[in-house]
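Note that one protein chain of the assembly has been removed; the remaining protein chains are unaltered in position.
Letters A, B and C name the chains as they come in the text, with residue numbers starting at 1 for each one.
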Amino acid sequence: MNQIPVAVLGATGSVGQRFISLLDNHPWFKVTALAASDRSVGQAYSKTCRWVLAEPMPDYARDMLVVPATPESFETKIVFSALPADLAKELEPQFAQAGFAVCSNASSYRRADDVPLLLPEINADHIALVKEQRKLRGWSGCITTNPNCTSTGLTIALKALDDSFGVKKVFAVSLQALSGAGYPGVSSMDITDNVIPFIGGEEDKVEWEPRKMLGKLSGDKINLADIKFSAHTNRVAVIDGHTVCASVEFENPVSPEDAIRALNNFQAQAAARDLPSTPQPVILVHNEADRPQPRLDRLTGKGMTTVVGRVRADPLFHLKFVVLSHNTIRGAAGGSIYNAELLVHEGLL
Amino acid sequence: MNQIPVAVLGATGSVGQRFISLLDNHPWFKVTALAASDRSVGQAYSKTCRWVLAEPMPDYARDMLVVPATPESFETKIVFSALPADLAKELEPQFAQAGFAVCSNASSYRRADDVPLLLPEINADHIALVKEQRKLRGWSGCITTNPNCTSTGLTIALKALDDSFGVKKVFAVSLQALSGAGYPGVSSMDITDNVIPFIGGEEDKVEWEPRKMLGKLSGDKINLADIKFSAHTNRVAVIDGHTVCASVEFENPVSPEDAIRALNNFQAQAAARDLPSTPQPVILVHNEADRPQPRLDRLTGKGMTTVVGRVRADPLFHLKFVVLSHNTIRGAAGGSIYNAELLVHEGLL
Amino acid sequence: MNQIPVAVLGATGSVGQRFISLLDNHPWFKVTALAASDRSVGQAYSKTCRWVLAEPMPDYARDMLVVPATPESFETKIVFSALPADLAKELEPQFAQAGFAVCSNASSYRRADDVPLLLPEINADHIALVKEQRKLRGWSGCITTNPNCTSTGLTIALKALDDSFGVKKVFAVSLQALSGAGYPGVSSMDITDNVIPFIGGEEDKVEWEPRKMLGKLSGDKINLADIKFSAHTNRVAVIDGHTVCASVEFENPVSPEDAIRALNNFQAQAAARDLPSTPQPVILVHNEADRPQPRLDRLTGKGMTTVVGRVRADPLFHLKFVVLSHNTIRGAAGGSIYNAELLVHEGLL
Partner (left out) sequence: MNQIPVAVLGATGSVGQRFISLLDNHPWFKVTALAASDRSVGQAYSKTCRWVLAEPMPDYARDMLVVPATPESFETKIVFSALPADLAKELEPQFAQAGFAVCSNASSYRRADDVPLLLPEINADHIALVKEQRKLRGWSGCITTNPNCTSTGLTIALKALDDSFGVKKVFAVSLQALSGAGYPGVSSMDITDNVIPFIGGEEDKVEWEPRKMLGKLSGDKINLADIKFSAHTNRVAVIDGHTVCASVEFENPVSPEDAIRALNNFQAQAAARDLPSTPQPVILVHNEADRPQPRLDRLTGKGMTTVVGRVRADPLFHLKFVVLSHNTIRGAAGGSIYNAELLVHEGLL
């Protein structure tokens, strides 16, 4: 099979590195361009990048020369964007205009009405917005986005429950990993023997993004789900893996047993069920009293599975549970790649 | 002034050590006996105790010979109990029967109708249960208790708000310190690069104990406060200081500004206002966006102050905020000592 | 190919778990028995074992019933021993007597004259002791051992240098991972925001074991290498991966460039060069100023490679460098498996 050429924007940052690592030996995609800031342009990737992943830098990337983040630099169909939000806001439309499918991890266009905010296992149908987007904006390419890393696992678990029981209210408190803040990110002086009960802008995202993803596609737009969220977000001394404690109120009371059954039975939407990055399984429910834990469970399903545990009754709402998701795989680069696979599957390149 | 002789039960454990440290140079109390298990009896304290506090072992304790935890071993008025719950259940009544005022950190009698569960700054009046207890049980001594370490700061903050606005519902998610599990307690293999989203029995305590402490004394009993709690409890890689993220619903909407004013204006109950361990201040409200943090704030007011921050509107309930309390000072040994001071002040020895 | 049946003694401990994980899909070996203490005997492995590895428990092990650690329980050729030293001392000879090849990670027989202490890439020829051992002890089986986890990487790096330049004196200071102490092992209260500059018995091992492994086989015995060691051993807050800072004096001055060349050119001994667990490469030398680092480098060569960096001149001796080795893979279970492969290759089962 001919592989589809892809590029990574923001290739030297920590999310960019995760893209490069996950795309090594991808069955459909082949990385042919790495873009980064002027400081790096023209240098071999291995010379200009401070690699921070535990997995070694893939050989294919080592000698690639870094190019500028401009459409003219590329001869690919897909560009993965690990750009910071301000740059993404400016550059991603230029790429979409120039005919590239931009699969973005940035927050810049998540709230745009015509840009799909995708977790393919739960809302692959939202990809239909791409046609509307092309019509409205006159683009031959497109932009798709994946949600904030903390919203990711929570929303997938909620979808399985919402389908069966109707979610009304969600209280969510996160214990988030350091890698979510990039590199150098959080100072060791701030997190050793400590917790930081604040992450700028994060609570807004967790309170809004799930409503779009759990919303229904109606014609050419998404009706936000009628669910109320309250979020507290915290940083803890964990390398990878965001843990979320959630309490949920449903339309009617739900037993833990029924909830566990719904979570275990949940299947990816048909269009997203057999893609290379489809999580296997989509959701894993742990029975042990003290799981999920980030160090032990974050790599479940190669970091793409949403891991749930401690499903139990809640005295105020109906259910309490804990959700864990790998923030830089399912919650960032892996999510964008899954989105790109969906675009290919749907013939939208 | 003649100092009152006091003893510590469970003197070699981590809470016992905190008692010994906090009682060094106490203006009213003088430690004259240290009790521990058979393994330690007869040995010099410094020889048998593996000291785990950062503060050095006080000189007064080094050469004291450890005695058995039996009433006959002591000639003190007050015994501080740092016993495990099962031992506390058996031994504390023997001491109360024998005329000692037992100020206990154990959970065994917190739910007994005639045993006060005290945070003197908010419910010093509950000490009145001691008279009822003596009458019912025929004791010349008594048992008083302080709450679970996670309930402590949360309940103090809630009291300030309840007095002004009437609390109805509380969501509380804790990020708890390692010292709360004692020594050796949590394995380093379980908490390095990790979070444990489970602490046995803890959520029940956090959902029940505040209701007793916020309850009203009516004649000789406490009417539990009509407040509903939902708690999630987590262990994180912090030495000391429990952080709690709380969302609260009141009888009527409350603005963050009004809430901050109520927290700042809160004063200890009169009987508990000028004791040696009275927190100075009782509650401190931080304005910085990212506070309180355990490493930076746990020693506020010598570890007795309840530190609050991030007071803001909640989309589901009315208010969100973060509470921090030092779990082995205000939430354990320091709390028991404060209770003993209240007993002295009220003439109840 | 018919796989060779093997067993694991001490299967529920942390090294036992690593054996079970590494033997999953091993091309030559198939685990057919798991032995542990009486408490676990008769139970399914997944029910009785508290799994502490980040990699999930292999499916093959989940339903195996745990058997007692007695020769009668097994129908295997090889037993891997993850027993504590006192039990190993008693039980391993019983297995060897009964015809099993015992590949042990325990320290009990490392110093026995007729028991090979093996790092196959550097001293595969020491396997010749097995014949002497069988003759002396009348065993149809045998015992082979792998060294202490801290000696492992250090000795491999020293061998590459010793072959070329003749090592005379070695200063070695370790920064050792938590997993080396087993589970629960080190208390989180002892290592959070801390270092423990002491590991019982470890310095003796590091000062003696390399001398046996770097010694020459002469007839049926090993002449200890004439090298003097001084070791300091420390525990640090790292999950896996022992770091050793070494200063080495040679027979003649050696430049860093020559040393790096010798390290890079080092090849496993012929008999151990193409086994399933042969490290690829045996030694990796990093050029970056701040490597090796445990989190980034411990999984080099699937955790079997010895990683060296910071090779530079030493003002007192000749060379300074840093060595990193995965303590529970190359330094424990992986090492024992490599030894077993060598036994098979040499026809010594």
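Definition applied: contacts are C-beta pairs under 8 Å (C-beta built on N, C-alpha and C of every residue); 3 or more make two chains touch, one makes a residue touch a chain.
What you see is a predicted model; the values in this text were computed from it and never measured.
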Out of A:D24, A:E132, A:D163 or A:D190, which touches the unshown chain? A:D190
Touch as defined at the start, partner being the missing chain; which of B:M213, B:A272 or B:L296 qualifies? B:L296
With the full complex in mind, choose from B:S40, B:N123, B:N146 or B:T192 the residue touching the hidden chain. B:T192
Of the residues in subunit C, which ones touch the absent chain? 169, 171, 173, 175, 190, 192-198, 200, 207, 228-230, 232, 234, 236-239, 243, 245, 247, 289-296, 309-310, 314-317, 320, 322
Extract the touching residues of subunit B with respect to the undisplayed chain. 51-56, 192-193, 239, 295-296, 299-300
Had the left-out chain been drawn, it would touch subunit A at residues 14, 52, 178-179, 183-193, 237-239
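By our rule, only the chains that are shown with their structure count from here on.
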Averaging each chain's C-alpha atoms to get its centre, pick out the one most distant from subunit C. B
Since subunit B and subunit C are copies that touch, just let me know if over half of their interface numbering is common to both, same, or not, different. same
If you average the CA atoms of subunit A and of subunit C, how many Å lie between those two points? 40
Would you kindly tell me how far, in whole Å, the mean C-alpha position of subunit C lies from that of subunit B? 48
Sites on subunit C at which at least two other chains make contact: 52, 192-193, 239
